[in-house]
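Moving on to chain A:
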Amino acid sequence: MTVKALGPYNFPPADRQELFGDDMLVHVNWDGNLLFCAAACFRAPKAMTWGDFKAQMVDPWAAGDPDYDPSRTKDWRLGDVPFEPDPNKTLAEMGVRHKAVIKFRD
Partner candidate 1 sequence: MSAPTTVRWVGVDLQETDATRAIVEAIETDNADITIKHFPGMIKIQSPGPLHINRSTVEEKYGRPWETHEFQLAIISYAGNIANWDDDEIVIKWEH
Partner candidate 2 sequence: MGYELRTMVVEPKRQTFDPLVARFGDRPATRYQEGSFDVQATEHFHYRPTWDPAHELYDVDYSALKLTDNYRYADPRQYYYATYVTDAAARYEAFAQTLAYVEDRRLLDRLPEGWRRVLTGAVIPLRHYEQGAQLISSQAARFSYGTTISQAATYAAFDRIGNAQLYSLVGLALAGGGSDALSEAKENWLSAPSLQPLRRIVEELLVEKDWASGLVALDLVDARLYPLLFTELDERALADGAMAYSLIARHLSDWYGSQQKWLAPLLEAWTTDPTYAEANQKVLADIEDRWQGRATDAVRAVAKLIDGAVR
């Protein structure tokens, strides 16, 4: 189904990847912990390593929960596909795309 309109109706997405250049938006959710009401949204360089992403973005945010222990994160998934974090791989190399969702548990 498409939009019915009086004239061509095709506009570029307001938050398409190209507007973020070498960066992209990445969502991270702490599954099973409702303290954070929703997944966090970060702007991160595609070339950022997983190690930096976790230490510089995920950990400071999750530390808003006094019970957060950065060493206890586990069960990582990209969308619904499990992955083993490799701190030296870049987000792009891991297959993380603009507006993708990463989930973990503790």
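Candidate entries met the following condition: all candidates are chains of the complex that A comes from, given by their letters.
The rule is short, and it goes like this: a contact is a pair of C-beta atoms (placed from the backbone, for glycine too) under 8 Å apart; a residue touches a chain by one contact, two chains touch by 3 or more; residues count from 1.
Worth saying up front: this structure is predicted, and the values here are computed from it rather than measured.
J.: State which numbered option touches chain A in this complex: 1 or 2.
T.: It is candidate 2 that touches chain A.
J.: Quick check on the complex: what are the chain A residues that touch candidate 2?
T.: Where chain A meets candidate 2, its residues are 3-9, 11.
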